[in-house]
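The complex appears here without one of its protein chains, the remainder shown in place.
The first chain written gets the first letter, and so on, giving A, B and C; residue counts start at 1 in each chain.
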Amino acid sequence: MIKVGVVGGTGYTGVELLRLLAQHPDVELKAITSRGDAGVPVANMFPSLRRRVDLCFVDPQSADLGSCDVVFFATPNGIAMQQAAELVAAGVKVIDLAADFRISDIAEWEKWYGMKHACPELVAEAVYGLPEVNREAIKKARVIANPGCYPTAVQLGFLPLVEAGVIELDNLVADAKSGVSGAGRKAETHILFSESADNFQAYGVAGHRHLPEIRQGLSRFANAPVGLTFVPHLTPMIRGIHATLYGRIKKDVDLQALFEERFAGEAFVDVMPKGSHPSTRSVRSANMCRIAVHRPQGGDVVVVLSVIDNLVKGAAGQAVQNMNILFGLDETAGLGQIPLMP
Amino acid sequence: MIKVGVVGGTGYTGVELLRLLAQHPDVELKAITSRGDAGVPVANMFPSLRRRVDLCFVDPQSADLGSCDVVFFATPNGIAMQQAAELVAAGVKVIDLAADFRISDIAEWEKWYGMKHACPELVAEAVYGLPEVNREAIKKARVIANPGCYPTAVQLGFLPLVEAGVIELDNLVADAKSGVSGAGRKAETHILFSESADNFQAYGVAGHRHLPEIRQGLSRFANAPVGLTFVPHLTPMIRGIHATLYGRIKKDVDLQALFEERFAGEAFVDVMPKGSHPSTRSVRSANMCRIAVHRPQGGDVVVVLSVIDNLVKGAAGQAVQNMNILFGLDETAGLGQIPLMP
Amino acid sequence: MIKVGVVGGTGYTGVELLRLLAQHPDVELKAITSRGDAGVPVANMFPSLRRRVDLCFVDPQSADLGSCDVVFFATPNGIAMQQAAELVAAGVKVIDLAADFRISDIAEWEKWYGMKHACPELVAEAVYGLPEVNREAIKKARVIANPGCYPTAVQLGFLPLVEAGVIELDNLVADAKSGVSGAGRKAETHILFSESADNFQAYGVAGHRHLPEIRQGLSRFANAPVGLTFVPHLTPMIRGIHATLYGRIKKDVDLQALFEERFAGEAFVDVMPKGSHPSTRSVRSANMCRIAVHRPQGGDVVVVLSVIDNLVKGAAGQAVQNMNILFGLDETAGLGQIPLMP
Partner (left out) sequence: MIKVGVVGGTGYTGVELLRLLAQHPDVELKAITSRGDAGVPVANMFPSLRRRVDLCFVDPQSADLGSCDVVFFATPNGIAMQQAAELVAAGVKVIDLAADFRISDIAEWEKWYGMKHACPELVAEAVYGLPEVNREAIKKARVIANPGCYPTAVQLGFLPLVEAGVIELDNLVADAKSGVSGAGRKAETHILFSESADNFQAYGVAGHRHLPEIRQGLSRFANAPVGLTFVPHLTPMIRGIHATLYGRIKKDVDLQALFEERFAGEAFVDVMPKGSHPSTRSVRSANMCRIAVHRPQGGDVVVVLSVIDNLVKGAAGQAVQNMNILFGLDETAGLGQIPLMP
């Protein structure tokens, strides 16, 4: 059994990790930390976990994380970078669900995240945890930077096109829509039910933190710089991301075949039949990305539709997938949930 | 492996059965029938089942249901009563998720369901599949009448009070609220998104088909007739039932202890701590009934709050629970889903 | 033109008042106060008011409220009681949308609201602003206590039955469901979209502040004490209250006629045809209470269904109705909005 610690278990990413880990056949949950709620039974805060998670939150200081095999950080940005080095030194694998280790360019990271990076040396060795791209590197990683939710949906959708040089790189558009849980479990007015329900709104058009992360990923696929416009929106649902991607075709290929071949054998990417419109609910609660590729009216524009559950393939599920790879388990262990419909 | 057939797999109860059965360790899905969609891959209609259910819908006539160990009917009312006798004669267990075998009084059934009953003799032997009440009888049943969604939430909530003679029986009130999936997957105007969202409404105040079912159950618990007012409401959520139950106390007992003792050892009934307000989302996607009991202001009225997922403990999950009991499996086999939160 | 001031314009009750007052033909908006947002244009906080409300929020101290004809308090409980006396002394009418003047029994008020009352003498003279009951008194009031949202729906629904002595008074049940806007525009976790959507939950079963207010009202209708169980619930919609009321009939009368006669001539109470199930959306955005009365199965229980928009007839609309009465205007002035459907 893999001994697992979770730092920061009171947000949506944290409770989703607990849902998945509590059902994982090879995992023993050792500790869940929370600065503010130490001593509180986890199931008091999240009654959905009653009878399934018996632990109490513990103070980060007193949690014996050093005895874990792996520690997940489900914390705000800026926490993992302060604690990872010590754990790594103790031989503990670190999977960070926040952004601390995602951007290789430290200056770029500091610009977007508005703080000084505490641990640039680990950024250098950290592996970006997108298994469909970096599976081999993940196996040997000591620190895994779990991708952001938007970046997962957008990168997987563009991946075959960019790798194969099928589209112009200077003018990509990613129009992405997220359920409200993507904004986290913070007491903020704009994500109140009465504000978010029966409403639709863009945000961060001037620049969103996931832009440099996506741009970095696409540039690596292309081995070249890319020009990307990324517009995120808030849509009145709890879970789900739908990325609608636009690119201009420069090389005439069978797009459907390109996608099917690129993702053949991937357990968690499902290329839909030609003409499909994947729905976010077709992946709700499951670690799955469903993708459809279109060429409207036979023109020179390709439209890719890519959907994930932001809390699963976009966060906790992908983190567990990375853990499975890291420890040589079946990559699908503990991730067999069938999407909830309706 | 238990060989399972499902009659009527295109409604919400049907697809939920498939979700649960496809994850069940002891089940082999043999056939899923649909009159209108024969030949269609199940996963085409329900993309959530892609890669998990490979079957196509088959015509009821050509499905070899006689070779199954058990057949679930996830059909409209009035279908199972026409086909069950033949299956039972062939040694196949029948679990009906509709209402055909729920009401012992045939005349009463015919009045509420507006048709002649085709198989009164099986009604006589059918076991009402509420495991917390009828577990022993379920083990030996040939036909199980799976309870309705409202009746499950209401009966479990009243059960300890009525069995123990704690409340007056002449004036019970069950005010129940259901998510829209309870109305089924039928193309009807009143359950359109634009009609049901941002709206709340009672229905069937003059009389709902679940009234006689609940009244029959409570009368059996009490060994006496009961007077019940039952008002169902439609609430703008997909899944979940919340029953708020009111009774007048005639015997002063420790209500919390009464509930905890009655349901001690039950895997799928969770008595919440004193003062709790269970939420429907705390059971969403899981086979669980959470119950809290209150005595407001120390008066003589008891208020019980009882929540289930209408498609799981209120339908498909309870059906699988009944199957597990029927075949001597662990009662929780295949029912380990942790509620989805958020 | 009536010169109007609004104290506390940043909550949902406040912005709804502004929506109604900005369309009112006889009103001149003079000042809108906000302690925290002084100087901010109202339309910056609420873009829905762009081009319609040109004022900025002003600090309560510097607002010249004494020159208004009437001041609405759309503040948290405990504010109006500190400022009303001075305004009244200056000849300004006060309409408090909070609870400060609703409960005549000061000790009872202090128990439920957890603070010492700052102005008991004004409580004594304040008129409870339920026009269908107190219209004559409202005309001459100096201070109007605008009823709570639940109390409006529940009192109007029980009114004909209690006044006419039709039901037993010792065991009334009010099972009420509210949209989330009833909880206000506060940054609190439990009313986040991701917490409230696709969820249904009771709260305050042990005792809610609207209980004493409703009990006081019903007791006055009856000239006798009443026994009431009141259970509020949160339902995943923005606006609307649905109260389902239960009483035991002791006098056999034509219930439909009783309701129609009691509310004949009322502009803002609509008794629906026999057998109706009023929906909250049938009153959304409008100052209207729709009521249906049922006697299920011809038994001895009466069920009343009463719906309002909690922010209109349950708050701002009723406040404007009270203002109209107070100043001798047509009671419907500025309240002609047709409910928004769908």
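Everything below uses one rule, namely that a residue touches a chain if its C-beta (ideal position, glycine included) is under 8 Å from a C-beta of that chain, and two chains touch if they have at least 3 such contacts.
What you are looking at is a predicted structure, and each value in this text was computed from that prediction instead of being measured.
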Option from A:Gln23, A:Ser104 or A:Asn199 whose C-beta touches the chain left out: A:Asn199
Residue among B:Glu28, B:Asp59, B:Glu125 or B:Glu188 that touches the chain left out of view: B:Glu188
Which of C:Thr75, C:Ser196 or C:Ser279 contacts the chain that the document leaves out: C:Ser279
Chain C, residues in touch with the chain not shown (by the definition above): 12, 15, 19, 22-23, 46-52, 181, 185, 197-198, 238-239, 270, 272, 276, 278-279, 281-286, 290, 336-342
Hidden partner chain, residues of chain A it touches: 171, 173, 175, 177, 179, 194-195, 197-203, 205-207, 227, 229, 231, 233, 235-240, 242, 244, 246, 248, 275, 277-281, 284, 294, 296-297, 299, 301, 303, 305, 307, 342
Missing-partner contacts on chain B, residue numbers: 12, 179-181, 185-189, 191-198, 236-238
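Simple rule for what comes next: only the chains that are shown with their structure count from here on.
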Inter-chain centre distance, chain A versus chain C - centres from mean C-alpha coordinates, in Å: 45
Distance from chain C to chain B - Cα centre to Cα centre, in angstrom: 39
Rounded Å distance between chain A and chain B, as computed from the means of their C-alpha atoms: 36
Multi-chain contact sites of chain C, meaning residues that touch two or more partners: 179, 194-195, 197-198, 236-238
